[in-house]
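My questions all concern the structure below.
Missing here is one protein chain; the remaining ones are kept as they sit in the complex.
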Amino acid sequence: MTVRLQREDFDVNAEVAALTRGRADIGAVVTFTGLCRGSEAGEPIAALTLEHYPGMAEAEIARHVEAANARWHLLGVTVIHRYGRIEPGENIVLVVTASSHRQDAFAAAEFLMDYLKTRAPFWKSEERAGGAQWVEARQSDDAAADRWEPAPRRSEAAQ
Amino acid sequence: MTVRLQREDFDVNAEVAALTRGRADIGAVVTFTGLCRGSEAGEPIAALTLEHYPGMAEAEIARHVEAANARWHLLGVTVIHRYGRIEPGENIVLVVTASSHRQDAFAAAEFLMDYLKTRAPFWKSEERAGGAQWVEARQSDDAAADRWEPAPRRSEAAQ
Amino acid sequence: MKILYFAWVRERVGKPEEEIEAPAGVSTVGDLMTWLAGRGEEYAYAFENPRVVRAAIDRTHVKAEAPIAGAREIAFFPPMTGG
Partner (left out) sequence: MKILYFAWVRERVGKPEEEIEAPAGVSTVGDLMTWLAGRGEEYAYAFENPRVVRAAIDRTHVKAEAPIAGAREIAFFPPMTGG
């Protein structure tokens, strides 16, 4: 497991290569890259600034990677989250999951992203025409994270 | 939309860059890479050979990319499928989906992979100790593809 | 019309493609498989279990009931295992 918080950009190929190099048991690698967009609901954004809680952010992400490992058969996980000022078109976050089979790799990557959105201690501020503005949490992100909670999963499995 | 069938390997970074370069509307990029594994159910595999139906394979993949575009809000899709002899650890297939938001990018990538597994005219032969052996289709792959069919989706949505 | 074979269907038939002219009465893909199966041992082997053989007419998947009238290219192959 690799969890890194950094100001610098990341290289997707290098991170995938680090997970797969010299191995012949990995059949599926999923990557998710989150990027800064140049507008939000039609309003231009000059940049994002990402604040985080050092120490807690790493610990919280590592806990969720462990939860993903307990839930799916994974052969490697990398999570990199940037902080500081990020301009439109730049990378924000990377999740890489490797598995024997595609379903586990896809599910774990989605799970980790849903949790990063709602549970990892990061806060985005947007530079808009009217000044800096903190991004509000979305209810749709909470709902996406909630679907991974044990209770609803069990009732789904019983259908 | 980019659909390519080729003998050569592909470069994930280059394909992602080709989709995202100069754009500020993409917030999420998902990549799926399928790799050749060195064993199957405990038995060693020296290599895979992928046969395809030239002409139909491209058309069939393009049709499914169009179906994905109709179903989700996508800002770019790339599918590359290799053919010929592929050794363990080497890449077989790449799907890249780009969208404003992560849910669409994830769903479209999973949809395309499920369809490639069951509908795209490719056939894998494995080099085993006892000789070359055609890979049998998995029922689990058919089930994965079936979940995208309109009928079951509608009943899920009604829950 | 042109007939193509892929994977183990190709191996059993012993060739990747051929030109054929189906006789009158052979009107569906299923009829064509039955007729091909009667052309010799290698064809009988390839089509011994026609339910597992898939078909495409002019590069579109079709079922055994599909009519072959007007087809330029018909392909037979096992269930696909791409991806």
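The letters A, B and C name the chains in turn, as written, and every chain counts its residues from 1.
Here is the rule we use: contacts are C-beta pairs under 8 Å (C-beta built on N, C-alpha and C of every residue); 3 or more make two chains touch, one makes a residue touch a chain.
Model, not experiment: these values are computed from the prediction.
The chain not shown here is in contact, across the full complex, with A.
Note on the undisplayed chain: of the listed residues A:Met1, A:Ala17 or A:Val135, the one touching it is A:Val135. Touching the chain that is not shown, out of A:Arg4, A:Arg71 or A:Lys124: A:Lys124 (per the contact rule at the top). Touching the missing chain, out of A:Glu51, A:Glu66 or A:Asp146, is residue A:Glu51.
The omitted chain makes contact with chain A at the following residues, 34, 50-53, 55-57, 59-60, 81, 92-93, 113, 116-125, 134-137, 141.
In this section, only the chains that are shown with their structure count from here on.
Per-chain Cα centroids separate chain B from chain C by 26 Å. Between chain A and chain C, the centres computed from C-alpha atoms are 48 Å apart. In chain B, the residues that reach two or more other chains under the touch definition are 34, 113.
Counting partners per residue, chain C has 83 as the residues that reach two or more other chains.
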